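What follows is a set of notes on a single structure, which appears directly below.
Take a look at subunit A:
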Amino acid sequence: MSWLLLRVIGMKRPFSRRACLGALLGALACKSEAPAPATSTATPAAAAAAQAAAKEELVVFAAASLRDAFGNLKAEFKRTHPNLELTFNFAGTQELRAQLEHGAVVDVFASADQKSMDQLESASRVRKPAIFARNEPVIVVAQEQASKVSGLADLPALDKLVIGVPDVPIGRYTEQILSNANKTLGADFSSRVQKKIASRELDARQVLAKVMLGEADAGVVYRTDANSAHDKLAVVSIPADMNVVAEYPLAVVAAAPHPALAEEWLNFVLSPAGQELLGQAGFLPPAVAALQ
Partner candidate 1 sequence: MTALRARLGGRIGALPLEFELEVARGTLAVVGPNGAGKTSLLLMLLGALQPANGRIELGDRVLFDSDAGIDVPLEDRRLGYVPQEYALFPHLSVQDNIRFALRSSGVAGPELEARAREALAELKLERFAERRVTALSGGEQQRVALARALSVRPQALLLDEPLAAFDIAARRETRAFLAEYLQRLDLPTLVVTHDAGDAQALGQQIAVLEAGRIVQCGTWQELDARPASRFVREFLRGAA
Partner candidate 2 sequence: MTRGSDTGPGRRAAPSARAARRRQRVEHSVLAGAGLLLLAFMAAPLLGLFATASFRDFVAGLQHPLVWPALRLSLITTSASLAVVVALGTPLAWVLARAQRATRLVETVLELPIVIPPAVAGIALLLAFGRRSLLGALYPPGWSLSFTTSAVVLAQVFVSAPFFVQAALSAFRRIDPHLLLVARSFGAHPLRVFARVGLPLAAPGLLAGALLSWARALGEFGATLMFAGNLEGKTQTLPLAIYTAMEADLRAAQSLSIVLVVLALLLLVGVRALLRSLDGGEVR
């Protein structure tokens, strides 16, 4: 239990312990704080050539749902940056935000929700966030029940549904989707679903696990989560007019020790090659307006 208590304190008062915690996290995230390589405004290729022998470092904090996609992106990025030491820290968006606020030394932050990024931006901790991907909630169905579900309307017929708790993004989106569905599926649709809810999980991965293990009949998770386990469950899309799509923003951290390289990573993620890899993991491209 003590770990829980530890987590709870240190998050209240802005000074003392907090600073220590931040410093500790910073030290963990970034092993050395050697000055950033002197990259000029030259093209990435030229910079890479100029620094052929030098070590490059980059620390990226990213929402847990990006783990697989960013892993692939890293492999691709390293082809043009052979000396790059790219360190990821994947965790829940809330947790990453808290670490950033406590002074963790980070170059890039990729969030799973706009709210966290907005808060960081208004505190001037990040610069110019951009939406780089969207993630769409889908219904996942345990294999035993796969034949019974072809859409949202079938959910109340199942016995055990699992969704996210309303305080986490996936849970918030699910509640919105259910109330959206009331318009077409009947005013009591949402309450009929609520009656079958067996558990409100603390993140999408937990929802996925319960459905994968067959304990829950169905749940709502992100498309990327569903893709990672598509052979162990059935995936049913939610009609676009009812769905609520999560937008993932990406930004260079204001205090980034390696801002130029961070900028390059950001551009790479938004480039056609980066978008291609994100698409393979199940992400949708950002809405057209956001790209501009």
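Regarding selection, all candidates are chains of the complex that A comes from, given by their letters.
Here, a contact is a pair of C-beta atoms (placed from the backbone, for glycine too) under 8 Å apart; a residue touches a chain by one contact, two chains touch by 3 or more; residues count from 1.
Just so you know, these numbers come straight off a predicted model, no measurement behind them.
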Counting any copy, say which of 1 or 2 touches subunit A in this complex.
-> 2
Which subunit A residues qualify as touching candidate 2 in the complex?
-> 1-2, 4-13, 17, 94, 144, 159-160, 162, 165, 167-168, 197-202, 206, 209-210, 213-216
